[in-house]
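Some chains omitted; the rest stay in position.
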Amino acid sequence: MTSQTAPPPVEDERRTPRRQLPRLVVGGRDVTSGVGFVVALVLLVVLAAVTTENFLTEQNLTNLLRQMVTVGLLAYGMLVVILTAGIDLSVGSVVAFSGIVSAGLVADLPIPLALAVGVAAGIGFGLVNGLLIAGFDLAPFVVTLAALTTIRGLAFVYSEVPIAPEDPGFFTLGTALAGPIPVPTLIMIGVFVVGGIFLTRTPAGRAIVAIGGNRETVRLAGISVKKHLVLAYTISGTCAGLAGVILASRVGIAQPSVGVAFELDAIAACVIGGASLAGGRGSVRATLGGVIVLSLINNLLNLHGVQSFWQQVLKGLIIIAVIIVQRRSMGERA
Amino acid sequence: SDDSGNTSGEGGEGGDYTVGVANFTLGGPYFNGMDTAIRAQAEERGVEAISTDANGDAAKLASDVEDLISRGVDAVIISGGPLESAPAVLNSLDAAGIPVVLVDRQFQTGEYTSWLGPDNERIGVQDGEFIAEYLPDGGKVGVIKGGPADNSIGLARTEGFLSVIGADPRFEVVEAPDFGGWGSDGGLTVMENLLASHPDLVAVFCENDAMCLGAQRAIENAGLSDQIVLAGVDGQLEALEAIAAGSNYVVTGLNSADEIGRLGLDRALDILEGEDVEKDTVVDSPQITQENAQEHIDRLNEITSGS
Amino acid sequence: MTLRIRGVRKSFGQVEVLHGIDLLAEKGEVLAVVGANGAGKSTLIKILAGAQPASEGELWLDGERLDLRSPHDAHEAGIRTVYQELTLVPELTVTENLLIGSLPRRAGLIDWAAAHRRAQELLDELGFGAVRATTKAGRLSVARQQMVEIAKALVSEPKVLVLDEPSAVLAGSDLDSLFALVRRLQERGVIVIYISHRLAEVAALANSIVVIRDGTVVATTTPAETDESELIALMAGRRLERIYPDRRPAAGDTVLSVRGLTRAGEFEDVSFELRAGEIVGLFGLVGAGRSELAHCLFGDTRPDGGSVRLDGAELQPDGPRAAIRSGLALVTEDRKRTGIVASMTVRDNIALATMRATMRGPLIDGARQGARVAGMVRRFDIRPAHSAAMRIDRLSGGNQQKAILAKWLLAGPRVLILDEPTRGVDMATRVDIYRTVDELARSGCTVLLISSDLTEVIGATDRVLVMHDGRIAGELDSAGATEDQVLARSIGEAAA
């Protein structure tokens, strides 16, 4: 489950010397690390199902599906950036900006167009981040931290107060259901599927993965590192824009202050899924797994009615437990 | 409700209800006090209360409410903090047929069952009137806001204050350019910066007491305690003590989390019992000065030792 | 078709490292470039590869002036380069490393099945069939990574192929495949620029030889016109009396005694003894398990069975720290990954293992540490002379290697394990290293010299252990041994 961005069959030749658990090989692929992760997930689900009576209700499962959309979308974009050994701290602010702009434009534009402008804003911010980082060879952390601040400011410049469009059509995107499954969840799954194909099966996707592994090599192979860095940040911006628009539509009101610290959850999802902040390593499926783990933890604690502060205490401890389980089953660093 | 785990007061006067409390944030003493009050009152009335904390994230608030609905709560109390509205939340509660009581924050959009809260603008006006009278010679008055800019509670308080002071020709108003973030540390820093540009202030209004306490320290550090008086909002214990002690902290407006919280839970139960309730209830916000500060301190101590 | 390099100069900051290089190579020619460590060979080829711009000078290919602004330009011009340092992306498969710019597509998407097939075909065709295309590059041994590097340069046939020390990590049949490959390319009219410190190889392969010393071409010659000792003299700027030191006096008591040491899948039932003051060679083909054995002796990995005794006392496999305390030292084979801290200075690197040796109170005594390091820089003639304060990765490979040796010498080891210590090291420097190792041995230190260089493993040692497929396949006295005898045992042909 952790290695599909470095495409299919991978034979391990070199042994990882100490602390070695028996490895599980299925169809020539070492799936041990994936299994460890799935074990952690299943444990959480079982825990939730056994200890609470409401976990397996349709209502709750629908909630779960809905709740993971924002972090999920951000996490995919973040993964792409992390694969290049970068980071995008600005996503939370982009969520706010895209949301408020599209909500603001509902008054003047047809709804689909207003939403599209919101997403376009995300694309634009991602592009600027990418151009600054690649063009001036700046550290992604500082550039996107500065962007976090600037874009948040711009969201307030656009509107100091929250905007709640009156046209109920604005809510459709965020609240519609396709059968039992919320439409935003389907969009998120679509992003992961298409995004997974992008990273594993297209030259641009492969270039992004390779840049994080060894950018000098990529440059020497005659592939433009800059172009692909810009692309990566643009993808992250796009996901954030999409997340912002969907969130505003779901909540029904766009606030310029929304989305603070979203970047941390998105990064956490990637890293829980085994991505390395040093770049080159990370998996789309495992990132989705990370998103699900985070959502499950929140849901579990809420269903148990754990008191807020103890929730925080437990949430941190559970995350540590999850990555220890995962780490133990993996050869490499989690 | 058929909910398990009604730990206390089985069949008590409140009936066998479970009430969900959705907090937008618990990251401040006021909101925290609200949550505590609701739960304390629930215990007294023998019903179960389950609270959640959205950490200031509107989307998480929506999820939390969905989780509460999943848990089969009978009513939901939303302590919305600075949240302007949450139509989707209200809609899903409406769809589930669950009554909603808003405490403190009245949402601008969406349908709720009942609201209880302070009149924030009114508190600001009270502070303004007090300062206008306290400083007959007028002068330069600083305003420290909590932020962010979309925080309507703060906006209402400042608006109220400025409707008095801003309109009074004896006074000149300077708003601190940056926000104090509703905490004492922020109030301190903002005040320090404000003093660097405006050492000639005669009064400072802060959107809550926590910031005012920090500002008071900055003023003290700058040796200007004799020159500048402070006006806050909330009735935080430390502020009351400062007022009672006759310091340069001269006034605040009580915005009692405890009172509103308890009333909020009662209101939820009343609705569940099918009683006819008032839709909107403004909870009184008495002005607190040196004269009556001790009284309020005693009351507060009573509450905390009681729970 | 002609490749012409004219008046190329290159400066780093104030320092000029190439002072006007002129070269000429014709179609189908193998042009060897030789020179001491730091002479500027790699710098020259980086310019040719478009990876670094020349400060001055011209490049001409096929009668056209080349303006190489990026590696991409060099690719377009038909120039392919295999760099001295490995450049694979460790997380990606061999296939992808090979075809990175040209993965086959179907319906817009990469066709992985076809890609793996193509990559494997390419490897097989080049004689590197031992490498599986589906393996992650990072999991390959250094030698196999090098094969992939070479294959990568040949994905589409180049006009000019530049090989910067391609043979440094290869041995035995792999080396033969490489030579065969170069000859095939030569027949097809490719210009091959071949950089190597192994002069025998150069003599066998090259049509012409260019000698670079300190950034200047000091001689252009052919294998027929010259011999090894003359080349060495040209490179070093002085005549080397002899390469290997005299035989050492008879060894002392047993210091290290290895009994039945086994690590499943790596080596099995390895037994031998090392005596005080002797230098023992350990020869084997790639994958024979020598490096694994070295790491295990050093306490870095735990054996599944067997024992290691130092002075009669059992050595507990408690990690490198304990091993170092007991007097062991290991110079690893992968300089970049386990030898240096690239982001630190030469001084920090040399002092790394012995920081506590120069304390004044709680602090490192900078002056004393500096003096110790300066002593080592002088003793090993690490260049440039002011290099102590330079980042170590700015040094040429050979000089980095000397710095690593210096690090361990400072620790005063009783048993020094050297894993391919002269890989990529020029002859003059090698002689320095042999001399230092000899001095050490004479002062009582025991040395285990792992090498894939037959001449060296016989010439610089007292006896040679030969490993084959994880087992000790023979032991020979260096004084009487021939290269054929050693090689035969390494491929399992002769009994011990």
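Chains here go by letter, A, B and C, matching the order in which they are written, and residues are numbered from 1 within each.
Just so it is clear, a contact is a pair of C-beta atoms (placed from the backbone, for glycine too) under 8 Å apart; a residue touches a chain by one contact, two chains touch by 3 or more.
Just so it is clear, the structure is predicted and the values come from calculations on it, not from any experiment.
Although just one copy of each chain is shown, the whole complex contains the chain kinds in the amounts A x2, B x1, C x1.
To be clear about the criterion, only the chains that are shown with their structure count from here on.
Comparing the centres of all chains, each the average of its CA atoms, the largest separation from chain C belongs to B. A separation of 35 Å divides the Cα centre of chain A from that of chain B. For the pair chain B and chain C, the distance between C-alpha centroids works out to 71 Å. Centres computed as Cα averages put chain A at a distance of 43 Å from chain C.
The touching residues of chain C, when paired with chain A in their complex, are 49, 51, 70-72, 75-76, 81, 83, 87-93, 96-97, 100-101, 103, 105, 108-110, 112, 132, 134-136, 138-141, 265-266, 300-302. Considering their complex, residues 4-5, 23, 26, 35, 50-53, 55-60, 62-64, 66-72, 82-89, 91, 108-110, 148-152, 155 of chain B touch chain A.
Within the complex formed with chain B, the residues of chain A that make contact are 53-54, 57, 59-60, 62-63, 66-67, 70, 156, 159-162, 164, 171, 174-175, 247, 250-253, 255-262, 298-299, 302-303, 305, 307-309, 311-312.
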